[in-house]
Structure formats: C-alpha cells, structure tokens
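Quick one: this structure, given as structure tokens, is what I'll be asking you about.
Removed: one protein chain of the complex. Kept in place: all other protein chains.
So that you can tell them apart, the chains are marked A and B in the order they are listed, and the count of residues begins at 1 in each.
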Amino acid sequence: MSVILIAVIVLGLVGLISAVVLFVASKKFAVYEDPRIKQVGEVLPQANCGGCGYPGCSGFAAACVKASESGSLSDLNCAPGGQKVMEQVAAILGLQASAAAPKVAVVRCQGTCDARPHGVEFDGAHSCRIQNMTGMGETQCLYGCLGEGDCEHACLFGAIRVNPVTRIAEVDESKCTGCGACAKTCPRGIIELRPQGPKGRKVVVLCNNKDKGALATKECKVSCIGCGKCVKTCEKFEAITLGTNLAHIDPDKCKMCLKCVEACPRGAIKAFNFPPRKPRTEGPAAPAAPKPVAAPQVEPVKKEAEA
Amino acid sequence: MNKLIVSLSPHVHSGDSVEKNMYGVVIALVPALLCSLWFFGMGAAVVLLTSVCACVFFEWAIGRFILGRKELTVTDGSAVLTGLLLGFNLPSNLPVWIIIIGALVAIGVGKMTFGGLGQNPFNPALVGRVFLLISFPVAMTSWPESGSMGYSDAVTGATPLFIMSQAISNQDASLLAELPSALDMLIGRTGGSLGEVSALALMLGCCYMIWKKIITWHIPVSILCTVFVLAGLLHLVSPVYADPVSVVLSGGLMLGACFMATDYVTSPMTPGGQIIYGVAIGFLTVVIRAWGAYPEGMSFAILIMNAFVPLINTYCKPKLFGEVKK
Partner (left out) sequence: MKTFRIGGVHPAENKLSAAAPIREAALPKQAVFSMFQHIGAPAVPVVKKGDKVKVGTLLGEAGGFVSAPVYSSVSGTVSKVDVALDASDTRRMAVYVDVEGDEWEESIDRSTDLVKLSDRPDLDAKTIVEKVKQAGIVGMGGATFPTHVKLSPPPGQKAECVIINAVECEPYLTADHRLMMEKADEILVGIQLLMKAVGVEKGYVGIEMNKPDAITLMQKKAEKYPNIEIVPLKVKYPQGGEKQLIDAVIGRQVPAPPAIPINVGAVVQNVGTAFAVYEAVMKNKPLIARVITVTGKSVKQPSNLWARLGTPFRQLIDECGGLPEDTGKVIGGGPMMGKALISLDIPMTKGSSGLLIMNGQEARRGETRPCIRCAKCVSACPMGLEPFLLSALSSQHMWDGAEKNNITSCIECGSCAFTCPSHRPLLDMIRLGKTTVMGIIKTRAAENAAKK
C-alpha cells in the first residue's frame, strides 16, 4: 500500500514541478505575435514557393501584416494564390487588394535539336547552371535553353518540364502560378513572366539571342536576328521595341493583331492560345481547342520549325 | 571526328572506385576467413556462404522490387562485405534460418530502409548481429570449441570473455587461470564467433587496408589503445579484471576495431573526429565488458557511437588552411 502511495506522491510531485516550470517558462519566454499573421497564413496556399520574395508563406504573412500598418498591400502579391487569395488577405487586414494581373512563365527559346544542333557533348552534373559555367554549353548559342532542367526542379507545381525530344523547357500554363521560381533559377534568364492575357492569349518573341544578325542566323534556325521587320509592322501600336539585336513585345501595348507573327522571317514570334487560323496549308489541323489554356504548345513550335 | 566532350575540370580521375574499396576490404578479410575455415571447418563455410548469399539476395530483391530501382547496387561489393562481416560475427553452428533472418534485418532494416549505400546511420552487419543476439540469445552465445569441424555437432565451450565476466561477477581472480594463453588467442585457438577468433589474421587484414589507403590508422589504433590502457588500469585496481593483453585479444574487439568501426558510411569524416569516435568506442567496450549484462560490448559500443557520428561530424571540422588559432 505504502509503495503505491509513495509512487503516486513522487509522480504527482514531479508532475507538479514540471507544470510550474512549463507555466513560468511559457509566460517568461512568450513571444508576442500578431494574431493576424496566423489568420493571413491560413488563407495562403502554403506552398512555400518563395515567389513573393519572402522566405515561405509565414514570412509573407508577416510582411502583409507589417505592410498593413502603412495601409497598402500594393507591393505584395501571392502569385500561386492569385487575386482571390490577396482579396482574402486584404479582407483580414481591412484593406483593399490592388489588382494584379495574373502572370505565367514563358520560355523564350525555340532552339530545338533540329533548329540548333548540339555540336559538343556536356559531361557533368546535370544542372543548367553548371553547364552554363562551361561557357557556350552544348550548342553554339550563348543565350538559349540548356535543357538540363534546373527550372523543372525549381518548380513546386510541376508546371515546367524539359521536353526530352526538343530539349527545351515547356510550361504547362494550366499549372503555372507565375511564382517566378523558374525565372530566378535559369542561368540564362530565358524565362519571362508575362501577363496571362485574355483567354491566355499572348504574343511573345521566343528568343533571347543578343548576337548580331549574321551570327544569330548561324547559331539557330529560329533565332531573332534583330532585323526590325516586326517593329515596322507594329508602328501603329508601338508595342515592339528592339533591344540588343533582339525584339521585345510589350504585353500592355500589344493588341494581338498577329501581324508581327506573320512578318517575322525567322518564325521567332509566337502566338499562344489563339484559335487555329484558317489553315493556309494542309498541315496538321489542330482541332479547335475547347480549353485554349490547356492547348499543348509543342505543336505550334514544331510547325514553325518545319516551316 | 566525334563530338567533343566538354565538362568542368578536373578532367582526370584517380581511378579509385566504390568496388575497389569494398573488394579491398573483402581481400583484407581473407586471412581471417582462412583462419575461420581452419578452426571451424564446414560450419564456418556454411554460415559464411548463407550469410553472403542472403545479403546479396536481399539487396537485389529490395532494390528491385520494393524500391523499384533500375540501377542496382548489388555488384558494388557492399552487400558481399556486409554478408561476410555478419557471418564473421556469428557462431559456426547457427541454424541457417536464423542467419537468413539476420541478413534480412542487416540489409533490409539496417541499410535499405535508409536509402541504401551511403545513407545508413548504423553499421548494417552489426544491426543484424545485435538483432540476432537479442532475439536468439542462446543460439547466439553457444559457441563451438575451436577445432570442431562439423556444422551441427556443437560442443560448446567457455569463451575467454565468458571466463572474464565470470571472474568479475564472482569477484574471484582464480577463475582467470582458465583463460587461454595470449598466443592461443592471437592465433585463434579459442572459442568464439567464427571470424573473431584470430586476432593475428585480423591485424594482418587491417595492415593491408592501411597500406592500400582504404582506411586510415586513426580508428583502429585509438580503439585498441583506449581498451588497452583502460583494461590495464582496471587490472591494476583489482586482479579480478583480466590483464590488458587478454582483453585486447579476446572477443570481437579486433574484428570490431579493424573492420566494423572503420566502416566508411558510419564513421566520422575527419581524423580528429575519428580519434574521438575510437576512444569513445574503446571506453564503452571496456565499461560494458566490466559491468554490463553481456560479456561482449564491442557491437553495442560501435552502434552507440554510430549514433553520435553526425554530431561528431558537426563539431569536428578539419583545420582550415591559414586558420589562426584563437
């Protein structure tokens, strides 16, 4: 009997002391956290993609609450959550969400194995950034996709992957949240975040080659040579500008007339998610895509490469 | 002309490989293997063959069917090595089915659950051995006398370690008189697990590995020195503790110090860390032998220290070039 009693007393005492210690510690070392941080955190997607520029969703939540003191959320955007989540966040903080156009990643390279032969072979750790350190990489183009898939590893949503046939990264727009992780990791800065556009439609120069025309022609069959024909066709809207031997289409000014796509002698400008035009040739007539967003991109790329 | 290959430097390689290291250890085990066959005959052959085959089979089967790997790691020699070391730690009259269970635990639990080669925190062979020791204590501790050539006709005899632990628990130093001579223990004319009896053969293998630069001297030397010194101190305190030479030569100490503790995957990376690891193993071994419930402490000591290896690796950094001591 006494044994049981002693055991009960001893254990009871140990429990009591521990409880007191824990209580004191929780009071003494308590860290005050704004309860709104937790609330904001709960509506975030919890993908911890880092697309917002903060370390994970909790960091972003803290930043939102901090920003609410200044009364504006305009610098903050959760790309994977999109407008809906930002509105929820704004509601918690009693603010108005600023309208941000949803973005998607676009791989600005069409240099498939046919268009841009792989003259040498890279032997080493499979990483674009490591291959980029060798200089030119496998092809003659210093600006094109290296195809080792660093973007694929960076993407938390499985939205980008390297096509094993073309060895070019391709974006699945239905999965892309526009967080920009791929764009940050790409050593050649090929991936650009562009507004999704109405019904996903957009016109983009799919090339990043800044070499002079003659060299760019030699390097790749579908390179932008900076000839400026597209700039001329777009004189009315002034959406296309010519950088260092490279054209760029401003998404805000582009009226989607597609004249530049026709004008480009290199097939470097591509229209995304437009319904197939009346077929000029008896090419592989793509069936009218019911969901333009999910339309596979490989086909138009190939068509242009063949043309 | 072929396509030129580009890669970052270095463009040459030493020619060293996983296989060379693994089979190097296997070669180093050959003297001990011959000794075990000499002293235990058929029994040793059956146990070792079963153990090696079972380990290789489980490595292949688990890699192929459970992990679904395309590139199999059976040929790299690590499974053969685990099998050999497991076999070396078993009595020569152990039933085949127990050995197979041991191999399954060693490879399955000890190695493949962690992701295979290079990932396991504990020495797989020791995991298997300790599992068997706890599950089948009688079968695992009834060693046949040295020289009993058959497989099943076990004549169990007292091992040196058993005599030592008896002397300690009865506080009677006269029991130690039954210990075999140091020469017998050096050669291996004594009872015990089949690979551990001949300290001489094991030391020969160890020297081969150090010569071939497969291992460095740090771990074996630090373990053996620690055990020798501590056992010597105990012997001075009280004669019921056996003399240090017998302690060093008996049981699985030599096998453990030369082959089990030096396992690449589960030992520290820096020389300093390796010495700490070795000293701690030696200390634990002596403590377990002197005051523990089991007569042998080597396996436990190594497994305990395996758990500390990540910690040792975190704190024992190599000395940085040009670092000024503060």
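Quick note on the criterion: a contact is a pair of C-beta atoms (placed from the backbone, for glycine too) under 8 Å apart; a residue touches a chain by one contact, two chains touch by 3 or more.
Quantities reported herein were computed from a predicted structural model and do not represent experimental measurements.
**Q** May I ask you to name the displayed chains that the omitted chain touches in the full complex?
**A** Looking at the complete complex, the unshown chain comes into contact with A, B.
**Q** With the full complex in mind, choose from B:27, B:269, B:287 or B:304 the residue touching the hidden chain.
**A** B:269
**Q** Which residue, B:117, B:179 or B:258, contacts the hidden chain when the whole complex is considered?
**A** Per the contact definition at the top, the residue touching the missing chain is B:117.
**Q** Who touches the missing chain here, A:35, A:94, A:135 or A:198?
**A** A:135
**Q** Which chain B residues touch the hidden chain?
**A** Considering the whole complex, chain B reaches the absent chain at 1-2, 4-14, 16-18, 20-21, 73, 76, 78, 116-119, 216, 264-265, 267-271, 317-324.
**Q** Tell me which stretches of chain A touch the chain missing from the display.
**A** Counting over the whole complex, chain A touches the hidden chain at residues 119-120, 123-125, 127, 129-130, 133-136, 142, 211-212, 215.
What we mean here is this: only the chains that are shown with their structure count from here on.
**Q** Centroid of chain A to centroid of chain B, CA atoms only: how many Å?
**A** Using C-alpha averages as centres, the distance is 52 Å.
**Q** So in the complex, which bits of chain B are touching chain A?
**A** So the residues of chain B touching chain A come out as 3-8.
**Q** Would you mind writing out the residues of chain A in touch with chain B in their complex?
**A** Residues of chain A touching chain B: 118-124, 130, 133-135, 138.
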